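Complex shown without one protein chain; remaining protein chains in place.
So, chain A:
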């Protein structure tokens, strides 16, 4: 038997470099890229790069040989080749000005068919849902794009259509769970069939001309080409799962790609938002399916009270509460507020929404409607205000959704300084830094105590200030007398104060000892001791444990033990320790910053108050003078 040569078997044959793959598939690099994107073929990281690259150690793009063989049987490879032929022939026609032939050829443009690839990449529907994040984010981005050289108008229109359909599904199924306003865009998280789907809607208006090195629209366009097909099929199934007709029918005035709407960006956007404010056509007459949910709850109740069950029950209750969060509320959105995310929010939690009909299309009712409960305003002040409704800033809606309850609106009133907007995506049980606002949210009791303590401290501060002000108001003589008195008091208190100082548990024992010695030196104590010695029982010395030393000993011990980590784990151990240290440092830094900020704020508040008081006092004095 022939002995196999080096690199004829094993890892070297499992991987194939991109160059070799191109040669094997007989495709250009561009076509290969397109094929890889559409088919979802990606390079692999070999276990031993050197072995996989037949001895060379430079970093190459390696594909799995089986993947490339799989591509070899793909039908769209032929379409890609047809494209090439088509381009050649049509260019020839154009060159010899054979326009009749050219027209005939253009009509026979080879269409690429991606349906089977969707099925193949996502064998189950759940797989498709799992991979929906990137798809949605990219399509939401593209749906706002103008017509570009590499992105035809049709593509961005299709993106718009599909994303609106998806949003309609989210609204109809009430599956939205978390929302977040980031500086990058609006994050939405929906739970669809148990899968968490997160997408970003960029802030308006995301398109900016980009240099070729920065962003290659060609690549993104290929992704979008696939994602549109995928989202289309996903939407189809989602709509049918809710017994909704697909494609959804909108009133003819809305979402028609008329010349006008394409020309005018503003009307283009407003059309899109208007489309969200319509109820969809149902194929069946059953209106709500909330009963189903109740049955689920009952089932859970029957199952008993293990911890998990209780937790699940709570979760289910919360979700059911969330789904009807805005039910019965009527919102009116002022025109300066970005409407799209708010409409999604309000509609998907059962609220009704409208806006200024004179500016944008698709409004349901007017501002003067007395039944409006909330008006969303994002400006410092408003000229005409209705007394029957709350004027809140848009962040209120987002915080309500993340808290899964209607928060009090007083912090979000018109022109109010907003509380920080926290991300709902961070794990509340993490061991890193948790800002006090989040802590307060997690533990409502903490808010009150925190507030109370704040109040108390403020009260104390106020008292002090009052005293100070009083002093200022006193005559000079009185002041002097008072000062003398206080000085005496301080002297007296200073002697007693030693004990108070000792209360600090973290103080070193040595210091304590010193102080004890000092005490011994004190004559009073000596006398006392003598008196005590006369008595039969002597007080024993308390054995004080030097906490610092104990801690140090423990640390030393731990360090020594840490040196016993097995050699093969040593690097990992070091890495873990380093990570832990950086995390701790980060936390420490954040805490410190917070402390300094709060101290600064308090100081500022105090000074402001004092100023105000002084002014008031001065004004009062003036008034009294005038009165005289």
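Note that a residue touches a chain if its C-beta (ideal position, glycine included) is under 8 Å from a C-beta of that chain, and two chains touch if they have at least 3 such contacts; residues count from 1.
Everything below uses one rule, namely that contacts and distances are computed from a predicted model.
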item: UniProt protein name of the chain not shown, from "Ribosome biogenesis protein BOP1 homolog", "DNA 5'-3' helicase", "Ubiquinone biosynthesis O-methyltransferase, mitochondrial" or "Electron transfer flavoprotein subunit beta"; value: "Ribosome biogenesis protein BOP1 homolog"
item: Hidden-chain contact residue, picked from the options A:22, A:102, A:312 or A:565; value: A:565
item: Omitted-chain contact residue, chosen from A:66, A:311, A:327 or A:605; value: A:66
item: Full-complex contact with the absent chain, from A:158, A:190, A:344 or A:372; value: A:158
item: Those residues of chain A which, in the complete complex, touch the missing chain; value: 33, 36-37, 39-47, 61-62, 64, 66-67, 70, 73, 114-115, 118-126, 128, 130-131, 133-134, 137-138, 141, 154, 158, 180-185, 187, 193, 198, 202-208, 210, 214-216, 219-220, 223, 228-229, 232-233, 235-237, 240, 246-247, 336-338, 378-379, 393-395, 417-418, 420-423, 425-426, 435-438, 556-557, 559-567, 569, 572-573, 576-577, 580, 586, 590-591, 593-594, 597
